[in-house]
Every structure is written in structure tokens, then in C-alpha cells.
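A single protein chain has been omitted; all remaining protein chains appear in their positions.
We just call them A, B and C in the order they show up, numbering each chain from 1.
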Amino acid sequence: MAHNTVPAAEALLDQYLPVLDHGFVRLVDYLGGDARIVQAARVSYGEGTKSVREDKALINYLYRNLHTSPFEQVILTFHCKLPIFVARQWIRHRTARLNELSGRYSVMGDEFYLPDLGRVQSQSTENKQASGDSLPPDTARKVLAALKIEQGHAYSHYRELIGQGVARELARINLPLSLYTEWYWQIDLHNLFHFLRLRLDAHAQYEIRQYAQALGRCAQAVAPLAYEAFEEHGLYGARLSRSELKLLRRLLAAAGIDQDTDLSPYSKLPRRRLGEFSAKLWPAAVEPAKPEIRPVDRGEIDSAE
Amino acid sequence: MAHNTVPAAEALLDQYLPVLDHGFVRLVDYLGGDARIVQAARVSYGEGTKSVREDKALINYLYRNLHTSPFEQVILTFHCKLPIFVARQWIRHRTARLNELSGRYSVMGDEFYLPDLGRVQSQSTENKQASGDSLPPDTARKVLAALKIEQGHAYSHYRELIGQGVARELARINLPLSLYTEWYWQIDLHNLFHFLRLRLDAHAQYEIRQYAQALGRCAQAVAPLAYEAFEEHGLYGARLSRSELKLLRRLLAAAGIDQDTDLSPYSKLPRRRLGEFSAKLWPAAVEPAKPEIRPVDRGEIDSAE
Amino acid sequence: MAHNTVPAAEALLDQYLPVLDHGFVRLVDYLGGDARIVQAARVSYGEGTKSVREDKALINYLYRNLHTSPFEQVILTFHCKLPIFVARQWIRHRTARLNELSGRYSVMGDEFYLPDLGRVQSQSTENKQASGDSLPPDTARKVLAALKIEQGHAYSHYRELIGQGVARELARINLPLSLYTEWYWQIDLHNLFHFLRLRLDAHAQYEIRQYAQALGRCAQAVAPLAYEAFEEHGLYGARLSRSELKLLRRLLAAAGIDQDTDLSPYSKLPRRRLGEFSAKLWPAAVEPAKPEIRPVDRGEIDSAE
Partner (left out) sequence: MAHNTVPAAEALLDQYLPVLDHGFVRLVDYLGGDARIVQAARVSYGEGTKSVREDKALINYLYRNLHTSPFEQVILTFHCKLPIFVARQWIRHRTARLNELSGRYSVMGDEFYLPDLGRVQSQSTENKQASGDSLPPDTARKVLAALKIEQGHAYSHYRELIGQGVARELARINLPLSLYTEWYWQIDLHNLFHFLRLRLDAHAQYEIRQYAQALGRCAQAVAPLAYEAFEEHGLYGARLSRSELKLLRRLLAAAGIDQDTDLSPYSKLPRRRLGEFSAKLWPAAVEPAKPEIRPVDRGEIDSAE
């Protein structure tokens, strides 16, 4: 057997997916795919179960039961160009491996992020960290013009300092966060899904969401079945709290629905999945019994018989 | 300000919480607590919002919105004694820091795990990795007797080899997985919650669940508000998939309930939380628009205006 | 036993160590110290060896033999204020836990890094990433004046955009990398030593070296014996390559010194350490024998007897 290659992913290799005004995401290489996830999972199950499950069902099963380790066996390497303020949010995901363009080694290029007109939005009044409505076009145009002029001045000043012989590492300190940088970024599929779940969310800043879209497209090409499971259970699923489950039970009771209701008329989900659904809503024991743990001396433990 | 100390945690320090027949969990030390979580979160919010939110609400907000980093600011150090087969499951959690008793340095002690009578269970017929019903007491007693004899023989043979001068690192290779080992184990609260969610689950092996109970008790002492949020949203909550949410919407529609229904008669949750609940069940846009991303040459990007 | 507290560290808690023109490092809290390192190491050695070694010798032994895990049992929590370009170098150390001030939540303050006159240096001609000599005071003064004016303009413009109602997350994109930010940063001692080794090095940028000095002072207060071992073997030691060791053997041979020479007249190191020194310079076998590994079919392995 040679490498695990996936035609849809091969077709993407070395293509530039444009993001924002000057940025991009490029899939440089990948390791594994759906087939590798299945292989790795089957190591855990030993020889005997090899032919029993079908790949898609197995991958869905792994994902929805939090058996995350087989998804770590798939790796994607990206080359990205992105504004520094996006890079600063992105790098909070610590499980990736990274090489970034260095402003100490190289003179930075003259490329800055300037939003689209519609993206010039007001501060949200509901969410302290979000944007609200677009500003009126006239105001927005003025905002953009001012941002652009400022970027031009900052870059001219930077080149002036470089021209005067100031060390690159110092000349760059007033460059703005809208400057584009580049990096190689490599991450496993489990952690990429985690990244996507947070960064495709409506609460993520607009700019990083655009990058997440492009990364997601690559992930889908490399491991389409895994991506489908991620969409079903991660991206478009929801975490409900104990109180919310209780509320749901009340609402359903009002409609005469309880754990004994036959749910098959309401859904095409297979019987096993319907059973799992019931078990989530009406858990057998609401809480694991927590026996009172009495602290003792170590002597009592070591001499226990 | 001195260390962040928590009275309930201080009371636990250096107590031995017995687990299984010879094992224990001991809270050796801890760093931070609920107050530290709040401090760390407020660094993100800057000065202005310092007095606005109340701690409990903030911690609950952080937990349910996956703002996990402030929970990493709390650290717990444990000393544990546990059978090797439990240690092998436990160590799969890679984010902890660990020092274990070494069978190369030291002669191992004569302590093995022997289950309780009721724990001698049959193979589950429903779940390939689980236990089923208890075996009849007579059979169980014979099983236990045989296990105990075997442990005795294995240990005698081990001491014999040591006595013959065989190197410790070699003499130990036939020691059984039921042998007790010890370790110092240190982990942050976010990752401990993840450990607990997996290891308090009914699908986890009985033996590691007992340890998880003891660890959970310590976590609760160190950061009671965070633990409450974990119970509400993590431990006793549920992840529903896109299909399950769709099924729920159908079931609720059958009862005449939709996103416009006033839910307050059914629940004491504050209005904001009820709004979040509705938004989970009836998300505004089912999916973020995925614009077709057309691959281009890098040249097109770099010269974009 | 209560918490592991260290008087010198207690004295530092909540003090602000000033760094650069507006920055600081503050030790917020710590977990463990030299005593914890010793405890954790002794878990590995079991009961028997408890009283044999003296703490200082044990810590030195652990450090020089790459037994790094006991050093991970010590944790330090810092509160820092630092320019963004420093934060971007700092965050490459992924093993730390972090909460940073967010420009999405809060309006950023009006504080920027402006170097000292002597720090206005030319680009190094020898090292592509470093600074060379200070520029003439007149030039330097002009450079500083221009940087300061630019920072003022950038901040005014930022406040103007905020005033016009532009979302904070967008208004900030032209803020320069010299802007100060703040964070809580927590790391274990082993990884802090790694950070210090790289960031106290003459090749690290001047500004981050100043922060490393302050962090190092805190580490020394929390675990003085471990810090001493770090200085001896890490910070002020050197890695020599195979070729360099060969060169050294030739140089020493020219002086009639070989593995049989009595080194004690030249050094006060204990005999054991002198033996280790000889073993590094004149390793017993230069290379472990690498037996030819012949690939085989799995069948041959599984049926091996």
C-alpha cells in the first residue's frame, strides 16, 4: 500500500483559495484521510471485527461517542496569508505546528487588510465583543479612506526607517495589525474540527470566519466522511445543559411524549440512533451515585486486606 | 494578596481518599480556584467591566460558551495509588504532568487489585467493551480465588528472581496488570473536567470511574462554582446532533411549540438562558453560507487591489 | 502538610517588576518549589531511597540527566504587560496557559513602547535577524520623535473611529505592534527554563530579553536550587557536536590529556562529575551498534517461536 491519497484533496493541492482582499489558504499536503481513521480505530478493535462495520457508520460512531483519537491520525499542512490581528486569534489554538514569516529576517511587504464597504459595522449593543449593523455607506467610505491613508503612511515610515539603516526588528514596531503576514500551519483533523467549531461560529470575528470557511473546504476534501460527521454532531449540533434537558422533558410531556414514545414516525434516524436520543433526554440514572468518600490514614489503606 | 486558598480544599489536603481495595487519591496541592478563574477572565475584559458581573454568573457564562482558557488557570496536584491497567487508561490524557513509581529503580510492593464479589461480571452482550450482569456468587467466588492465587504466585516468582540477582527492570516483566503503582499527577481544571466527563461516564470501566469520583470530589472542593457549571453544562448535559435537533423540532411542533412560544411557564431559567435555549433549537440560519471558493493563481492575489 | 510555600517567592507576590517603559511582570501565584521537585522525583524511586540523597544533589542530578518531569510539577502564574510585537514572539511557546486582554471587548489604552535612545540600533551586518551598533544620538532622537508622533496619530485615529461608533474589533486594526497589551500567563518550571534559555540568549530580541530577566528572577525565588541547576547545565552550559568533541579530543591530545588523565587537579567537581565529564569527551562506544534490520512479512513475525 502506498500513501493514503484522496482525489478531491489531490485536486486542491497547491491551489490558492483567496480569503479577504489579499489573503489566501493553500493546502500544501496532508497525511491520511477517512481510510486512515478507520484503520487506526480498528487497531483498537483488533483483528476480529475488521469486516463488521462499514466505514461511514464507524466514523459517525467514533465522532458521536467522543472517540477522538483516530481523527488525530489525519494531518493537514496549510500555507496561509493573513492579517496580523487574525493571526493573533488563530495562534491561540496551541496544538498546531507553525512557521511564520519573520519581520526580524525580512522586510515586510506592502499589503494591508482593508474591509469591504459592508463590513464597516457599528459596535454591537447586545454583544460586547461583536459588530452590529453596517454603517451608512458615506460614513463607511470615509472610514475606509482614512484607514487606507494611515496604512500608506505607516508603510512609508517603515521603509524610511529601513532606509536609514534602523534594524528591521525595531523598524517594524509601528506597523499596524492590519499588515499581512504568512505562515505554514499544520494541524490534525480532530483539533482542526475544534478550531472550525469555534471559528465558524457567528460569535467569531468576521475575518477569521472567512479563513475557517477555506480551511473547512480543505478538510472536507481530505476526509469527506469525517467532515460529514463533524457537521452532523459538531458544527450543526448543540450542547444542552441539565436544566435545558429538564425543560425539554416538560415541553415534551405537555405533548404526551416520554421515553416510551415510538419516535420512528418523526425521524428517519436508525433505531439505534433513536435509542441514543432517548437516552440523552431521559437518562437512566440522572446522576451517578456519589458514595460518601471518607478520608482515612494511609496506614489504613496499605494494611487493607 | 497571598495565595488563593479555599477552605474546603485546605481541609482535604493530605487526606487519603480510599479507592478500590488498596488504592487512594490524595490532593497534594492546588493553584487558584473560582476566584482565579474570574480574575483571569477579567484580564480579557479589561478594567471597565470589573464590577459588573457576579462571579457565579460569569463562571457559568464562561463554561457554557466554551471560554475554556480561564479554567486552565486552576491546577490540581494529586498523589494516587492505582492498578496498572487503570493507569494505562488514565495516561491517555496527555495534558497532565506525571511522575510514576519506577519498577526499574524500586522493588514493587505486594499489592494487587482484587474486585468485589459483585464486580465479577459477565461480558456485556450489547456493548463490545463493557461488563454485563454479575456472575452467580459461587462462580464469582471461584474466579476471585483463582485470581488471588495467581497474583500470589506471580509475586513470589518476582521476588525469587530478584533474590537470584536478576535486574529489577527484567524481573518485573511478568508482573500482572492488577499490580498497584503510584504517581504524582497534576492537571489543570479544564482538562480535569474533560477527564471526568469521559471517566465518570457509564461507558468507562468501573475501576477508573471510582478514581474519577474521588478526583471530582477534590475538584469540587477547589472550585465549587466551576464544578457546578461543569455539572450543569458538561457532566449532566448532552450533545444533540443536527438530526436530533430536527427530530426535536418536529416533536415540539406536534405539541404546538415553536420559537415564538413563551417558555417561562416551563422553566425557572433566566430569560437570557431561555433565549439561548431557543437559539439552539431553532438556529437563525441553519448553516453559515458557504460561498463557492474559486482557487486562483497566487499572482492574482498578490496583485489584487 | 499545607501548601508548599517559599519565603523568597512570598515576598515577590503581587509586586510589579518594571520592564521597558510601561511594561511589567508580576508573580501572581505559584505551585510547588524545590521541595515539590524532590517529592515528585522520589515517587519514582519508591520508599527505600528516601533519605539517601540530599535535595540539592538530587535536583542537580535530575537536571543534568534530562529527568525533566519533576520540574513540571512546579507552576508559576504571571501577570504581564508587554508590547504586542513581544507578545507575538512569546506566544510561540505553546505549553503555557494564557488569558489576554481583548481588543474586541475593551477599548485599548494609550500606551506604546518607545525604545531608549541607545536601543535605536542599526541592522546587524553579520546576523540577518539582529541589531548592530547604536545609531548616532541625533539620528536616534529623530527616529524616536517620528515613532512617537506616529503612535499618537494612530491612537487618535483609533479613538475617532470608536467615537464614530465603529465596532471595537474593527477600529483596532490599524493599531501598531508597539501597543501594550496584558495577559495572565501560567507555565511549568521545565518549560519556563526552556523559554528562558531561548529568550535570555544574545540572539533573542532585546525587548523580550528584558521580560525573560524578570521571569527568571521570579523562577529563582520560587525554586532556587532548580534555578541553580538550570544556570549550571542549561543557561551557561553549551551543546557540543560530534565534530566539536572530536576537535576537543585532538586539542587535548596535543596537551597530553586523554581519558586516563587525572582531572582533579584542574577542577573542584566531585569525582562522579569528573567521571561524567570524561564519558562525554571520550564516550565508551562512539556509536551504538546499529544492527542491519531486515524487513520481513508480518507472517514471519507472528509465527516466530
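Quick notes on this one:
What we mean here is this: a contact is a pair of C-beta atoms (placed from the backbone, for glycine too) under 8 Å apart; a residue touches a chain by one contact, two chains touch by 3 or more.
Because the structure is predicted, anything quoted here is derived from the model rather than measured.
Of the listed positions A:E10, A:E160 or A:E300, the one in contact with the omitted chain in the full complex is A:E10. Of the listed residues B:A8, B:L117, B:I173 or B:A202, the one in contact with the hidden chain in the full complex is B:I173. Check A:E169, A:D188, A:E207 or A:E244 against the missing chain and you find that the one touching it is A:D188.
Touching residues on subunit C toward the chain that is not drawn are 12, 15-18, 21-24, 45, 49, 64-66, 69, 81, 92, 111, 128, 198, 200, 202-203, 209, 213-214, 216-217, 231-233, 236-248, 250-252, 254-257, 263, 266-267, 269, 273, 277, 280-281, 283-284, 286-288, 290-291, 293-298, 300-302, 304. Residue positions on subunit B in contact with the hidden chain: 83-85, 87-88, 91-92, 94-95, 98, 102-105, 113, 115, 119-124, 128-132, 135, 139, 143, 146-147, 150-151, 153-154, 157, 161-162, 164-170, 172-178, 205, in rising order. Considering the complete assembly, subunit A touches the hidden chain via residues 1-5, 10, 13-14, 28-32, 36, 39-41, 43-49, 69-70, 72-73, 75, 77, 79, 97-102, 105-107, 182-184, 186, 188.
Everything that follows uses one rule, which is that only the chains that are shown with their structure count from here on.
Shown here, the protein chains touch in all possible pairs. Annotation: 22 Å between the Cα-based centres of subunit A and subunit B. Inter-chain centre distance (subunit B to subunit C, centres taken as mean C-alpha positions): 31 Å. Across the assembly, subunit B contributes 45, 49, 69 as residues in contact with two or more other chains.
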